[in-house]
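Of the protein chains in this complex, all but one are displayed in their positions.
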Amino acid sequence: MNESHESENKKMETTTPSSLADVANAKVQKAPGTRAMGTGLETRGIHAWFGKNHVLSDVNLDFAAGTVTALIGPSGCGKSTFIRTINRMHEFIPGAAMAGEVLLDGKDVYAPGTDVTKIRLQIGMVFQKPNPFPSMTIGENVLSGLKLSQQKVSNKDELLEECLVRAGLWNEVKDRLGAHGGSLSGGQQQRLCIARALAVRPQVLLMDEPCSALDPGSTLRIEETIRELSDTMTIIIVTHNMQQAARVSDYTGFFLSEGGPGQMIEAAPTSEIFSRPRDTRTENYVTGRFG
Amino acid sequence: MTTISTPTPTRPWLPSTKDKLRDLFFFLLSIVATYVIVAITPMKGKLAYFILFFLLYMSLTAGLQYFARGSAAAKDAFVSSLVAVGAVLTVMPIASIIGTVVSKGYKGLHLGILTTDMSLAAPTDPIANGGLLHAITGTLTLVVLALIMSVPIGILTALYLTEIQGSLSRPIQFLVQAMSGVPSIVAGLFILSAVLYPITKGYSGLMGALALTILMIPTVARTSQEVLKLIPDDLREAGVALGGTQWRTVAMIVLPAARSGLITAVILGIARIAGETAPLLLLTGGGDTVNPNAFNGSIGSLPYYIWKSFNAGSPEAITRAWAGLLVLMIIVLVLFTLARLLGTRKVAR
Partner (left out) sequence: MTTSAPVRVVPAPRELTTQPRFSDKVFRTVVTIGGLSSLLILGLIAIFLAYRGYEVLRQEGFKFLTSSDWSISVDDAGNVVDSTFGLAAMLVGTILCSIVAVAIALPISVFSALFLNFYAPGWLKKILIAVIDMMAAFPSILFGIWGFLVLMPSVEYWAKLLNNYFGFLPFLKLEPYVVTRSPFVAGVVLAIMIIPIVTSVAREIFSQAPLDRIQAAYALGATRWAMIKAVVIPHGKSGVIGGAMLGLGRAMGETVAVYSVLNIVFQVNWQVLLGAGGNVASLIILKFGEASPYEIKALMAAGLVLFLLTLVVNAIADLIVRGTGKSGR
């Protein structure tokens, strides 16, 4: 896992910052909050610990509805930990602890009495490694979230098609929905996992390095999917690939750990981060001087 | 640099005091309701208490979750109670066994228990007559003999499976597994048919030890194999790369590194056979006097003593059986604790 990160980072060294800024500027710019999709997601003073180990310190970030935010930074800077605190997956690690607030539509997801399963239905997640359920067919995989949370829908077939279309997988699998999820290629499996996350209609989709295990072709395909999905939901994507951050995101947050806990150094519209970062550490990172 | 005051770590996902109080309240409510229902309905007995309490607690917690969060959460709460009951049912017999053996067995203990045998005591004699000397020395003899035979074979088998990994590895692995499933009575019959009838024609400690050997080999082999697998391959490669033969590498690097794990394997093997009864009933004759000769004449053992006393049926004999069980249980517990303590550091640094 670490090796692939390193090689990706190496690739970055050959890229000049101006070209990344061009990439960031080339896509259609979106103003935040243009659609009525809730007021979005805010994090207030997020800290995270594993046992005594303080891994993330005081992150304050707002994610406007309908935007894509990329989180970049070297390995071990707390990006993944941060997004896992958002949908409360952090708490599965033994010894984990946190502080701060995650406000979804103004309500703290960590408030006492909150039903954590409802939170995870509203905030979906796609993992680094594609992980379809091997005992289920493609169709069952897409609808598995409904089954897991015991929701009933009347129009299963429509939902199935809609999710697969939005995940960009429909044309490839429409004739073999009964096949097992494991029979797909890696890229297809990852899009299946995206379709699975979409089926429960989340407001927010977290993506934890969704392309790091995939080939370049599949990566592009998934990036297209992300751009299309961002019309209807808030997306937060963790990536080591700065090209990818530039290509898909409206906003970018840069995380860094300087020996101590990881911190968010700078967050700004993506084009600014790549053309005129305010912090020298950000500049050093995006120009490939370290990391 | 501005210094940020770090807040204290919290775990908001853990149940709050309010949640804990609520659970405790439900728990107490279920107990009270159970007593009330048992009192006013014809349902009686421990079973009624247990089942009623479970049903009440389960429906209270599941009901709460149903109204608060819906049917999925209710099912989850129901299953949480169910698996906890599974764990309770698993552990309850062992608590009962240990409790009974201790409470009944201590009455059979007396000062002379480790210094006298049963040669001059009848089953109906008072407890103070006779003791366990013959049984303990007998069990010791049997175990030592079985150790001498089974440990080399067991460890050689494990070495074959981990160091040689020849074409026979899979079948042998399978056979070792199959051997661990051989019923002890079959092992006894086998020694009876293959050694006792044609060759020695009489009970002896050796016969019992042979049967115990068959039962002990798979335990030693499998546990040793697990331990040897934990020895990193680079240790072996280092040994061979330094010009050592495979034999010397195994003898001087692999086995010493696995030493405490191998001792654990042997201890677990002893625990497996120390209380084995069925083959001893066929092969050892179970004498009442101390027999120092393991190769000739009937020899007592703890399991045989317990079995004999239990079947004699008189109250004194039953008490003797419990006392024997207590001693046997303590031996197994000590062996097992020893294995645990050693097992926590399977591979020596």
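Order as written gives the chain letters A and B; numbering starts at 1 within each chain.
Everything that follows uses one rule, which is that contacts are C-beta pairs under 8 Å (C-beta built on N, C-alpha and C of every residue); 3 or more make two chains touch, one makes a residue touch a chain.
Fair warning: this is a prediction, and the values are worked out from it, not measured in the lab.
Engineer: Please pick, from A:41, A:138 or A:197, the residue that touches the omitted chain in the full complex.
Structural biologist: Of these options, the touching residue for the absent chain is A:197.
Engineer: If the hidden chain were put back, which of B:59, B:129, B:200 or B:277 would touch it?
Structural biologist: In the complete complex, the chain left out is touched by residue B:277.
Engineer: Which residue, B:112, B:183, B:232 or B:256, contacts the hidden chain when the whole complex is considered?
Structural biologist: Answering carefully, the residue with contact to the hidden chain is B:183.
Engineer: Please identify, in ascending order, the residues of chain A that touch the omitted chain?
Structural biologist: 87, 89, 92, 94, 117-118, 120-121, 124-125, 127, 129, 131, 133-135, 144-145, 147-150, 193, 196-197, 200
Engineer: With the missing chain put back, which residues of chain B would touch it? List them for me.
Structural biologist: 45-47, 72-73, 75-76, 78-80, 82-87, 89-91, 93-94, 96-97, 100-101, 152-153, 155-157, 159-161, 163-164, 166, 168, 171-172, 174-187, 189-190, 192-194, 197, 214, 217-218, 221, 245-248, 250, 268, 271-272, 274-278, 281-282, 303, 306-307, 310, 318, 321-322, 325, 328-329, 332-333, 335-336, 340
To be clear about the criterion, only the chains that are shown with their structure count from here on.
Engineer: What whole-Å value do you get for the distance between chain A and chain B if each is reduced to the mean of its CA atoms?
Structural biologist: 49
Engineer: Which residues of chain A touch chain B in the complex?
Structural biologist: Residues of chain A touching chain B: 45, 47, 49, 54, 57-58, 88, 91, 96-100, 110-112, 115-118, 149-150.
Engineer: For the complex, which residues does chain B have touching chain A?
Structural biologist: 4, 6-13, 16, 18, 68-73, 75
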